[in-house]
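With one protein chain removed, the remaining protein chains of the complex are shown where they sit.
Let's look at subunit A:
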Amino acid sequence: MAAHLKKRVYEEFTKVVQQQQEEIATKKLRLTKPSKSAALHIDLCKATSPADALQYLLQFARKPVEAESVEGVVRILLEHYYKENDPSVRLKIASLLGLLSKTAGFSPDCIMDDAINILQNEKSHQVLAQLLDTLLAIGTKLPENQAVQMRLVDVACKHLTDTSHGVRNKCLQLLGNLGSLEKTVAKDAEGSAVRDVQKIIGDYFSDQDPRVRTAAIKAMLQLHERGLKLHQTIYNQACKLLSDDYEQVRSAAVQLIWVVSQLYPESIVPIPSSNEEIRLVDDAFGKICHMVSDGSWVVRVQAAKLLGSMEQVSSHFLEQTLDKKLMSDLRRKRTAHERAKELYSSGEFSSGRKWGDDAPKEEIDTGAVNLIESGACGAFVHGLEDEMYEVRIAAVEALCMLAQSSPSFAEKCLDFLVDMFNDEIEEVRLQSIHTMRKISNNITLREDQLDTVLAVLEDSSRDIREALHELLCCTNVSTKEGIHLALVELLKNLTKYPTDRDSIWKCLKFLGSRHPTLVLPLVPELLSTHPYFDTAEPDMDDPAYIAVLVLIFNAAKTCPTMPALFSDHTFRHYAYLRDSLSHLVPALRLPGRKLVSSALSPNITPHEDPSHQFLQQSLERVYSLQHLDPQGSQELLEFTIRDLQRLGELQSELAGVADFSATYLRCQLLLIKIMEETYKMEFMYSGVESKQVVIIHHMRLQAKALQLIVIARTTRGVDPLFGMCEKFLQEVDFFQRCFIADLPHLQDSFVDKLLDLMPRLMTSKPAEVVKILQTMLRQSTFLHLPLPEQIHKASATIIEPAGESDNPLRFTSGLVVALDVDATLEHVQDPQSTVKVQVLYPDGQAQIIHPKPADFRNPGPGRHRLITQVYLSHTAWTEPCQVEVRLLLAYNSGSRIPKSPWIEGGEMSPQVETSIEGTIPFSKPVKVYIMPKPARR
């Protein structure tokens, strides 16, 4: 045996050597190292006790194994498996086999026979379970191979009768993952021996072990996920499991019922103890509603969550969920429904609101009153006042989803949602505000509801207030008192929390534009104008006054009679605000005033917008240029850049496009600075597509070529140039591989020509390369940059620290002081990994701080909010001094490149993905006054 193994080890060695020889052809170097399997074998032979062997195996498992040596390792492991007496070592080997068979690039069908073989001789239940797990791994690696799957399913079925729950669990898992999907196909392949996987799994719904029951249900769900259509007969089985003693079984059963109800919503099921029938989805809805008052909160969360996605349920069942007292069994169709209404109004039960109304009254029909069975009844009332906030949140979410699909339900659930604004847990409040915003299209708030809603504005949590502003943006208010109330509350909020300024203005903008007719009667009062007397001109810098004006101007946009009520200074203020806060103040048609003739007449559709035309024209003009050399065209470029930048400042909606184009032009102009600029383009904008990425990379390549030329001109000697040339050629090669699909778009471009000449470049000397590049750069044409559909510039504003404080932050040197940083980020993709905080000390020392992922909130699409703490520390200073805090956008040039198959094939370690190549500052720096004092003795 030993000799045999030795031979195997040598084989392994020779194999590696052969690979080296192959690799010589591709000019790559690789370190020779002993084969994994050989090392493992030696280790395992050395092991004297099972504990030792286990240690070796554990160590071995920590290191990855290359695809080519997997098979050898597997053989070694199997050899040891046969010899091993200790079950724990066998267990570890079995688990290693499973791990190894998952290795990419390794086809595990060769292990399968061995694995099945050892499975048959194994006695230990734990090892058996582990082996089945390994088989599962093998099976999932070979999804195409029908025969293997059939065989594995057979093995699983055989072990289903094992006495250990662990083994049965794994068998069911295997069946769920590998059970044949298309029975007909299997029939042809295997003849009569087809097993009905669903039936087999279904039998284990009544296993004596709850863990096995859970596994059976999960396997069934797995089958469903893999696309197998479950039989309707399962529904009844699953319903029985709802009253199981164990929570995990009930939780899984709820899921299964939900799945079946989505598959057969319209089929009819009989109601037990009556001869009537209802739709299956309604029945399932009732059952899941009943689970909202289950004893285990895990089940309650599960049930509440699933309720939200049952949109096909009939409306009268839906509405029951909001009333606890509709006690009758409503399932008995219409007659019963009406009877229940009577019951409700006659009040068999008292509500607990009045004293003495709980004396039992005459019963109407005892048979119809059913406290338990009418499951749907009051499900949400229970869910919303549940003990655990997880359940409450799930209930609110479900309420939201159902309300979105049913306007009448939305109207009904409004009161409940408004009540949730007073929940004791902030997350629940926040969730219910968000929910309300989502369904706000379907509802109009009454005044008393608005009152409750607005009361939340005083909440000390910023997230809540901001969410509420968002909500107010899209609510419908029914009366002018409502608008007034909202304005008053918002202004109160503004004085209490001045940092909410922007969000409040934005909120008022939408409030104004939504309710012009309601604002109109309020205008004189709001502007405090008087019919006869001129009143004092309000202070233009008062945020509250601006807020009022924002409301009025936005209302005036669709209400032409309103400007007649304005006084002179209002018009002046309009002109000022229109220019300074153009995103909040719309263009108004002001008849008979000079101010109307402002350059920006009201735009009718965005396409005819002159500024948009202007943008197009200037870009076309630039693109018509063929070469970079002539002096005139450079000037033109400079002008165009300036124009575009100004345009971006004026028109916020075009800012993205204009800015983007301007940056591109500047790149053309300033090839030297291009390195940074290209990185900026690549990482500061969201919505950039691969087409643009190609061009950006192309640009970078050109810049690198230029850099090469410059260096070649200025340095003496040839040696450094060799390295540079080679590096450059590698870059070209890389570019070609990454963007091979996009190359046809780059006709006549620099890279197109470069690739034509590639063979020549490879062999020529650096000086020649430089010369070729130089001519090519001259000849290359200007690439047209296709604008993507949507492009947004990443930006950040630091709200806190405000940088206005004269009081230095004092702390003892050597210790740390925590500085609260609060910033809003717009259009940053994946801020958790890209946004960093930089602190610059006066001595030039710079510190980059990585905020925690939990510090980022996501209040709306494309917006993020960073609330974090930055720790500052320094040695003692004599004077207080300012440090600069700014936000950086970190990038890694590989991340935007479309993944080509060869990158996916090789396993990139996660560290490469997150590494940072460079950073771009994208916020204005804020100065913080600090003073590290010397420590007292």
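Assume a residue touches a chain if its C-beta (ideal position, glycine included) is under 8 Å from a C-beta of that chain, and two chains touch if they have at least 3 such contacts; residues count from 1.
Following the convention adopted for this analysis, contacts and distances are computed from a predicted model.
S.K.: Leaving aside the chains you can see, what is the UniProt protein name of the one that's missing? Options: "Mitochondrial inner membrane protease subunit 1", "Sorting nexin-1", "Integrator complex subunit 11" or "Coiled-coil and C2 domain containing 2A".
M.R.: Not shown, but named in UniProt as "Integrator complex subunit 11".
S.K.: Can you say which of A:196, A:458 or A:620 touches the chain missing from this structure?
M.R.: Hidden-chain contact among the options goes to A:458.
S.K.: Hey, which of A:88, A:126, A:293 or A:882 is the one touching the hidden chain?
M.R.: Going through A:88, A:126, A:293 or A:882 one by one, A:293 is the residue touching the chain not shown.
S.K.: Among A:386, A:470 or A:659, which residue is in contact with the omitted chain in the full complex?
M.R.: Here the residue in touch with the unshown chain is A:386.
S.K.: Taking the entire complex into account, which one of A:85, A:163 or A:807 touches the absent chain?
M.R.: For the chain that is not drawn, the touching residue is A:163.
S.K.: Quick one: which of A:422, A:441, A:476 or A:561 touches the chain that's been left out?
M.R.: Residue touching the absent chain, from the options given: A:422.
S.K.: Could you pull out which residues of subunit A are in touch with the chain that's been left out?
M.R.: Residue positions of subunit A that touch the missing chain: 161, 163, 203-204, 206-208, 245, 293, 295, 324-325, 327, 349-356, 358-360, 366, 369-373, 378, 381, 384-389, 416, 419-420, 422, 424-425, 452, 455, 458-459.
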